[in-house]
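For reference, the structure discussed in these notes is given below.
With one protein chain held back, the other chains of the complex are shown just where they sit.
Letters A, B and C mark the chains as written, and numbering starts fresh at 1 in each.
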Amino acid sequence: MDFQPSARILDLCGRIREILDRDVLPLEPDFLTKGFDAVKAPLDVVRGKVKAAGLWAPNHPVEYGGMGLDLVDHGLVSEVLGRCPLGHYAFGCQAPDAGNIEMLHLYGTPEQKAEWMPRMVGGERSCFVMTERDNSGANPIFLKTTARREGDEWVLNGNKWFITSAPGCVVAFVMAATDPSAGPHARQSVIIVPGGTPGFIVERNTPVMGHANTDLFAHCEVRFDNCRVPYSNLLGREGQAFHMAQARLGPGRIHHCMRWLGICARSLELMCQHASSRVIGEPDRRMAESDIIRAWIAEAAAGITAARLITLYTAWRIEKVGAKEARNDISMIKYHCAEVLQKTVDRALQVHGSLGMTDYTVLAYFYREERASRIYDGPDEVHKLAVAKRVLSQGGKL
Amino acid sequence: MDFQPSARILDLCGRIREILDRDVLPLEPDFLTKGFDAVKAPLDVVRGKVKAAGLWAPNHPVEYGGMGLDLVDHGLVSEVLGRCPLGHYAFGCQAPDAGNIEMLHLYGTPEQKAEWMPRMVGGERSCFVMTERDNSGANPIFLKTTARREGDEWVLNGNKWFITSAPGCVVAFVMAATDPSAGPHARQSVIIVPGGTPGFIVERNTPVMGHANTDLFAHCEVRFDNCRVPYSNLLGREGQAFHMAQARLGPGRIHHCMRWLGICARSLELMCQHASSRVIGEPDRRMAESDIIRAWIAEAAAGITAARLITLYTAWRIEKVGAKEARNDISMIKYHCAEVLQKTVDRALQVHGSLGMTDYTVLAYFYREERASRIYDGPDEVHKLAVAKRVLSQGGKL
Amino acid sequence: MDFQPSARILDLCGRIREILDRDVLPLEPDFLTKGFDAVKAPLDVVRGKVKAAGLWAPNHPVEYGGMGLDLVDHGLVSEVLGRCPLGHYAFGCQAPDAGNIEMLHLYGTPEQKAEWMPRMVGGERSCFVMTERDNSGANPIFLKTTARREGDEWVLNGNKWFITSAPGCVVAFVMAATDPSAGPHARQSVIIVPGGTPGFIVERNTPVMGHANTDLFAHCEVRFDNCRVPYSNLLGREGQAFHMAQARLGPGRIHHCMRWLGICARSLELMCQHASSRVIGEPDRRMAESDIIRAWIAEAAAGITAARLITLYTAWRIEKVGAKEARNDISMIKYHCAEVLQKTVDRALQVHGSLGMTDYTVLAYFYREERASRIYDGPDEVHKLAVAKRVLSQGGKL
Partner (left out) sequence: MDFQPSARILDLCGRIREILDRDVLPLEPDFLTKGFDAVKAPLDVVRGKVKAAGLWAPNHPVEYGGMGLDLVDHGLVSEVLGRCPLGHYAFGCQAPDAGNIEMLHLYGTPEQKAEWMPRMVGGERSCFVMTERDNSGANPIFLKTTARREGDEWVLNGNKWFITSAPGCVVAFVMAATDPSAGPHARQSVIIVPGGTPGFIVERNTPVMGHANTDLFAHCEVRFDNCRVPYSNLLGREGQAFHMAQARLGPGRIHHCMRWLGICARSLELMCQHASSRVIGEPDRRMAESDIIRAWIAEAAAGITAARLITLYTAWRIEKVGAKEARNDISMIKYHCAEVLQKTVDRALQVHGSLGMTDYTVLAYFYREERASRIYDGPDEVHKLAVAKRVLSQGGKL
């Protein structure tokens, strides 16, 4: 066993961290108090610098302008970028585009790839249109939106919600029932719908945790009203959507968990720094002298370190045996890391007292927005049941 | 021992609940997605109905137009009102006014009371100006804002923050050092500063959890710049501010804890209703059939019931032996109830999945805004240390 | 609402505590290191003193020599006695006899009562024979031991286990299937089997947590091999066993939960005293100065106080509306109090370090033996599911 990352990735992470600290973090305060629109223009400047530095799209194929890192290495990058909510966007590897690009790369026809890969890897936004309000994506057999074939066209009808990054996207990957009478996992297909297609209507940006966000950060209610696209916009084969959605999740999980651990690292640092500077008693007694705070720091340190190793291990497993074989690990890191995330951020906020409630630190943002970590891509409880089923079938052997 | 509330208070609570459900709850969706300004006018209509029904200001003195309930009974009312973020405002017993009114009633001169009590009990807003950014109210010996006597005037200078309800308030109760050289607990006095006094400047509404709120819901940064008020605006005696602030906390704690338990009751109901209606499998398997969800419901039910009893017990103790004698109980319910609150709301949100993240239910509001419950009026950890000190001094006897 | 216990019960508790501290606690060290046999003789002397002081059998009917306390008052007594593992025995109100006496008093014929009540209330031991190894008492429909009627006799056959207090008992109350073809809750009856009846065989004392205990503290494997008793030994009516067993649980729950809270009170005191005396640094820094320990003390103090109130509230409810109506409360205190118990004892042990692992304090005993609290009388999880079912049926209303 060898726990040493390669010298190359350590060097890359160092260079990425440098740009993040110097160019992205200074934009964070405006993002927190004024929203994404306020930082979009300067962020685009940063994106240019990142491309110039050869650090763009670390996870995407080299042939389309990315760096082609493997999952372990991109995990380490994602951890660095996770320190700031703007990190992944600045370096061209933000969700949901990352997953869409992977999916298109795996399943697209040469024509589809030629049309969309350069634009998407280049930084234009896409969305993944799956979840319905009354029918969660956790169990796609309940999804009701349809794509009916008429001649050489698909006609889409139905309502979707929580569609991240929908407003202004250049292309949408839509999961729709093409054969509602088929077996539960063969009903749905993925259809490519260009932004602006008539009948593809973004109804509104859902207010989430007090905000209707915009752009990449918007979660939208979307309606398809006799929306027509060519039959050739089918991605992969008919009925394959369930399997494509599953395939998206493995690498995406690594991306998310390592991002969460970047959030944890940042939160722990903020917690330590605030506790070290805050005077809570005379003469000059600092909050960091309290054993309660120290216990929190120590528990965070161990929890983060262990969560990091199980995530990197899972990345290594996916590379080695494939996402299917590693699906138990992929489920485990979901709920394991999400718990470390919530606990670490919560305690960091608590150490900051009323300051922690404000948008003068990033902690209130992490606290409320990343609450979604226990929900998206399948609630933790769904993953726990999936893991338990497998462990039980093995008589408890891991 | 007799755990039966009086018939009178049960009847009152029933009538209050009726108005809350019929007139206040329908305003909640607009409050959640558009803010307090969007509901202020209709809420004022409700306030009129509440007054007409004789249910106004349940905790305040009868002589000024309140109902004069004791702490146990007002606790039960606060629990009902806590079900909706607008409840206390609609019935004229919202913080921080409630505490300010109590303080003024206890310490004010006849002239001060004649001037402010009718307006404040009547529903005009006040604020309590204590906390400073670098010097939390948890330890007032560090507060730096001063009130210097010049002839028959006070001259106030300094910066405060997290001043709830500051914009548009008719009067402020300001804690300021009148004798910085005195002993730590005798340095501060409370000065009454009418809204609009020159030099009393609300600099901005601090963005909290993504919002710079308004009105009653704003937490403000406030500056005193040679702000002058008459010497007779001193509340109580010089150097008495620390003790006044302490005295504010006992009844206020009952108010808050019972309010939190109202939030818990509402959250548990939303959790049960959503779990009962949400289909998660075929044929028609509901989320409520999962034992995981059931365990959460059962743990919430017991936790809420126990927390409710310890809070009502504390109210009873304050009435019987006084807040000073009951100070250990007052500290215990702070952290005990805040934990029940956070856990219950968190799980209710989780049951709602992505819907729980949106502002289409009140849970996302409770989740982010009530995170402050573990911080305001002294962080939980401060209360724990205070309790432990006393328990240790008693050799562990409760 | 009135949270004040009566003057009479406070006086009684004071007198009981005095005897407990003076006469029972000194026997504890021998009990812990040498077992029950080593203290049985001196305990019998104490029992005599208790009877002489008029404090015997606080919960049992006055007509049979008990004190006839109601459930709230006996709860307060049980809390005092719970401080020492020998307390309930010394005062004649130990399980399982307490429940057996209640059951006999409620369901027995005059002849049955005349025969057994004086002996049992007087202090002779009985047992309750329900659980089977492969068929837990939690769901009696699975119990397989039978009582077949032959003429005017019952003939019992089958195996039972975890029969507390079986060796040397004067009488056993045996749950056996008298009509296996009846509905699930009407299959079982309770048969009275005197100790020493041929065919009633105590096979062995099951080793539990490292010990095969003796006497009252033994949990036994019992076999019925054509064991014959008169038909008149039927308690209550045929098929009524399920309901009798349920009826036993309400008052028994109060007894147990208040006993656990007595354990908690004792553990908290030991924790405080050890932490106050143990030097962990120079110069003379005590363990009690660590905020970690202080947080534990404060959490225990609040948790115990709240658990105590919900238990007394449940006792009051049973007295007022009956065990059936209060069954949700009865279930809630089971898992709520058992959790407080386990956490408090665990932390008290931790504070004692290696000393806490030894039998030189009672904590190691509490830690291992009271682990059963989460299991007996139905595992916590079963109670949680029962509570959730009712709460869900009420739409989440408590």
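Convention: a residue touches a chain if its C-beta (ideal position, glycine included) is under 8 Å from a C-beta of that chain, and two chains touch if they have at least 3 such contacts.
Fair warning: this is a prediction, and the values are worked out from it, not measured in the lab.
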Contact partner of the left-out chain, one of A:155, A:288 or A:357: A:288
Residue, one of A:312, A:349, A:362 or A:375, that touches the chain absent here: A:312
Touching residue (missing chain; options C:25, C:201 or C:355): C:355
Sole contact to the chain not displayed, among B:212, B:279 or B:292: B:292
Contact footprint on subunit C, counting only the chain that is left out: 32-33, 131, 133, 136, 138-139, 141-142, 161-162, 184, 206-212, 219, 279-282, 290, 292, 349-350, 353-360, 364-365, 367-368, 371-372, 374-376, 379-381, 384
Subunit B residues touching the omitted chain (full complex): 290-292, 295
Subunit A, residues in touch with the chain not shown (by the definition above): 1-5, 72, 265, 268-273, 275-276, 288, 291, 293-295, 297-299, 301-307, 309-310, 312-313, 316-317, 328-329, 331-333, 335-336, 381, 383-385, 387-389, 391-392, 395-398
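Just so we're on the same page, only the chains that are shown with their structure count from here on.
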Shortest contact path, subunit A to subunit C, counted in steps: 1
Maximum centroid distance from subunit A, chain identifier (CA atoms): C
Cα-centroid distance, subunit A relative to subunit C, in whole angstrom: 52
Chain centre separation in whole Å, for subunit B relative to subunit A (CA means): 37
Residue list for subunit C, restricted to those that touch at least two other chains: 291, 294-295
